[in-house]
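Have a look at the structure that comes next, please.
Missing here: one protein chain of the complex. Every other protein chain is in place.
Naming follows writing order (A, B and C), and every chain is counted from residue 1.
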Amino acid sequence: MTQSYLELRQKTRERDRSLRDKVMSLEEAAKLVDNGASVALGGCTASRTPMAMLWALVRAQKQGLVVSRSIMSTEGDILYASGLSQHVITSWFSQGIVWGVSKVMRAYTESKRATFEEWSHMAMGLRYRAGAMGVPFMPMRSMMGSGVVDRAPGAKTMECPFTGEQLLLVPALNPDVALIHVQRCDAYGNAQLDGLTFMDIDIAMAANKVILTTERIVSNEQMRRHPDQTKIGFFTVDAVVEVPFGSAPHECYGLYEPFYSHMDLYAQMTAKDPDKGAADYLARFYHEPKDWADYLSRIGMAELLDAQRRGSGIYDD
Amino acid sequence: MTQSYLELRQKTRERDRSLRDKVMSLEEAAKLVDNGASVALGGCTASRTPMAMLWALVRAQKQGLVVSRSIMSTEGDILYASGLSQHVITSWFSQGIVWGVSKVMRAYTESKRATFEEWSHMAMGLRYRAGAMGVPFMPMRSMMGSGVVDRAPGAKTMECPFTGEQLLLVPALNPDVALIHVQRCDAYGNAQLDGLTFMDIDIAMAANKVILTTERIVSNEQMRRHPDQTKIGFFTVDAVVEVPFGSAPHECYGLYEPFYSHMDLYAQMTAKDPDKGAADYLARFYHEPKDWADYLSRIGMAELLDAQRRGSGIYDD
Amino acid sequence: MTTEPVRTTPALAAVPAYTASELLGVMSARLLKDGQTVFAGVGIPLLAAILAQKTHAPGLTILFEGGVIGPFVEAGKLPPSTNEQRCTRRANMLVSITEVLLMLQRGYVDVGFMGGAQIDRYGNLNSSFIGDADNPKIRLPGTGGGNDIASLADMIVAMKHEKRRFVEKVDFITSPGFIEGGDSRAKAGLPAGGMFRVVTDLGIMGFDAQTRAMTVVALHPGVTPQAIKDNTGFDLPVPSDVPVTEVPSDVELAILRELDPARLYTA
Partner (left out) sequence: MTTEPVRTTPALAAVPAYTASELLGVMSARLLKDGQTVFAGVGIPLLAAILAQKTHAPGLTILFEGGVIGPFVEAGKLPPSTNEQRCTRRANMLVSITEVLLMLQRGYVDVGFMGGAQIDRYGNLNSSFIGDADNPKIRLPGTGGGNDIASLADMIVAMKHEKRRFVEKVDFITSPGFIEGGDSRAKAGLPAGGMFRVVTDLGIMGFDAQTRAMTVVALHPGVTPQAIKDNTGFDLPVPSDVPVTEVPSDVELAILRELDPARLYTA
């Protein structure tokens, strides 16, 4: 499961890591994701979810992805219901506590149509971090004594050679592809993140390919003016796609909050018959729209304006 | 050498980690450092060295400190020559490549009056990081096969239980005290760092006590306006001292560059007879000044203005 | 966001001035001390921590697993989880998720504070599976930060007191309490932290210093020892001289209601 060091090095060496224009469309970027690939998603719960990129992957009818994320919200349901993935790796999976337990997640996992591989939240973070650091594992001090560790494939305990204490070693996670949505980046992939960065910086370093979607593409000159604000470096990035409201109906820090009415609509649609509800939702919002703007239109202009108004309030005193 | 987890936890539990005013004078802060303590210094080479705090410790006649830092420049000489420390742990130790090998370092180490314990640069970083993370070691992939690893007390090799590869485990470094100089922080110790952060963020998390010197104390309100710019959190900080030009004659990013003429003067003074030269330097710049402003006066107003002019140029196009 | 109908437990029928969730919020807020650092989960913990901050513990440092240190969440703007920007309002510092969890591991956190779906005699919590893990009746959302918090901090758990939630042995240990009691927690590799209090709508529970079994340390007004036994799926000792908690004050309730006017968490 854990890649050998030489294998990881070889994959990285083969990448073109130079400063070059990587701007492309959602459809072109979707072609960079192979069926069966292991894919890490940036953001967390209903924040900075790379929703537009997932939307493009669903429309491109990708399948068999093994998808990891810190915490899964509605995008986890979408992964299962669209056929994009039957295997997710995360620490928590439901729309959000205020909407109760996800009916779609329950329907797929309880019927064994899909797997929800559970690790502790910190274990997810440290697995990405080990991957980012180029080491095969990270030592940690939680998960032990729980049922979670028994079901987490690959975690090993060790006796610390320095202190004699029992430690847990969690294996590095170097995803084939990372999908990360950011507030702004340049054409080369230098990205700034405002507010909460979640596990995104480690994910970008760990992955063997990174696709950035961004609210806005800015000049490299602008990035170079504050290089200490660059959180993801161009050398890790393989594609840059400009997608305004690319996390909708989730939030993007400082720009828009979650589209709550739409999140309620989704919960209602999937509450009674999760299979049919999710299929209806996918048809209406994923397959039928002619483009991303049409998707946003179907969510609704008033919703968008409201989410934006709430989102920009973070900076008001 | 590596503290047990319960010991580390107990030390941290005993600290008052609440949001409270920690502003004090250099002299008061110096009392927080016990003789014989292990002390980590923030910054690197001639950048953001906590020079004012070291100056106060020399004047307070502290001794027996075991001092670690990423890379030591002239402050390493000062440690030896003042009697503050006879044991430094670092990856590189000399004034800076343009000034050649430090004569003071050579005089003290070659005569065995003092120890220069050498680790690789990344090992220093990962030792602080392990300390910051609350684990007893970090795995890494350098130092092996070299003479450095043989002389580095506590480094251990292991066979990776995931890949069978040989790895090096370096022990956590949790200093008793960290001395860090920052561009600005609030009275509680929330600190912003501009430009290069070196190993300071890990050092602050790893240490059992943190003394911040700062160019300027700003309001907590100002910090809360951009919480994603806080790089060192108040909960790790035990003392805050406002000291303008607190890194002189070294630089502080965006504010002043190194005081090059003074660095040349220091090199000249210690070139022929390092013992006498360093003693003369300490008398003139450490013991005789009546306060920090007097120290800066002796370096010279023209020097200070020049360093400031060059330092602020980083932001000019 | 949808809200559930207001729920009144039998024991609280005589005290209609507040809901069970409000009682939970107030009682657990009171357990937090000024100057402490508390790692708070979403729901009642988030609400209770903010309430504590606005009453007796203005210097309480709240951490959220999204990577938020020392925020002041605004009334009427509760987040749907601890990972949205609403959590970051007037925070002192934002860090990555991994860093904020590592603060637990490094020992910077005094109290972990979360909700629970199912708990057992030794304070083990289950939020993963109802029934057999390989063939569950209900797949629950999982651990989130729960496992890490429970493994690395002194814990306060706030949850509704029902027989189906207070069980002899949890179906699955998502977040470890004292595991099998005694020193089994330390032996499992968890020498630090552990269950401190369980706050419910019926009372406040602690754990025996030796056996590590749950025991009642206080009952809420109007709750009889029998009521608490009736709602617990294992033998839960109630000392004969057990104290009674003070009813939620008007101030506490007013603040809670101002915080959560839509009753997302306090319905």
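Quick notes on this one:
In this text, contacts are C-beta pairs under 8 Å (C-beta built on N, C-alpha and C of every residue); 3 or more make two chains touch, one makes a residue touch a chain.
The structure displayed is predicted, hence computed values, not measured ones.
Looking at the complex as a whole, the chain kept out of the display touches A, B. If you put the hidden chain back, the residue from B:W55, B:F93 or B:Y281 that touches it is B:F93. When the whole complex is considered, the residue among B:Q61, B:S146, B:Q222 or B:S297 that touches the unshown chain is B:S146.
Only one of A:K31, A:K156, A:R224 or A:R298 touches the absent chain when the whole complex is considered: A:R224. Considering B:E7, B:E221, B:D264 or B:E288, the position touching the chain not shown turns out to be B:D264 (whole complex). Interface note: of B:G83, B:G154 or B:G195, the residue touching the hidden chain in the full complex is B:G195. Listed by residue number, the positions of subunit A touching the unshown chain are 5-6, 8-9, 12-13, 16-20, 132-135, 188, 190, 205, 220, 223-224, 227-228, 230, 233-236.
Interface with the hidden chain, as seen from subunit B, comprises residues 44-47, 70-71, 73, 90-94, 96-99, 101-102, 105-106, 109-110, 116, 118, 120-123, 125-126, 128-129, 140-148, 151, 157, 165-168, 195-202, 251, 253-254, 257-258, 260, 263-264, 267-268, 311, 314.
The definition used in the following text is that only the chains that are shown with their structure count from here on.
Listed by label, the chains that touch subunit A and also subunit C are B.
Of all chains shown, the one whose average CA position lies nearest the global CA mean is A. Each chain gets one centre point, the mean of its Cα atoms, and the points for subunit A and subunit C are 29 Å apart.
Centroids built from CA atoms put subunit C at 41 Å from subunit B.
Note: centroid distance subunit A to subunit B, computed from Cα atoms, is 38 Å. Residue numbers of subunit B whose C-beta contacts span two or more other chains: 5, 134-135, 228. In subunit C, 68, 88, 94-95, 102, 105, 191-192 are the positions where the chain touches two or more neighbouring chains simultaneously.
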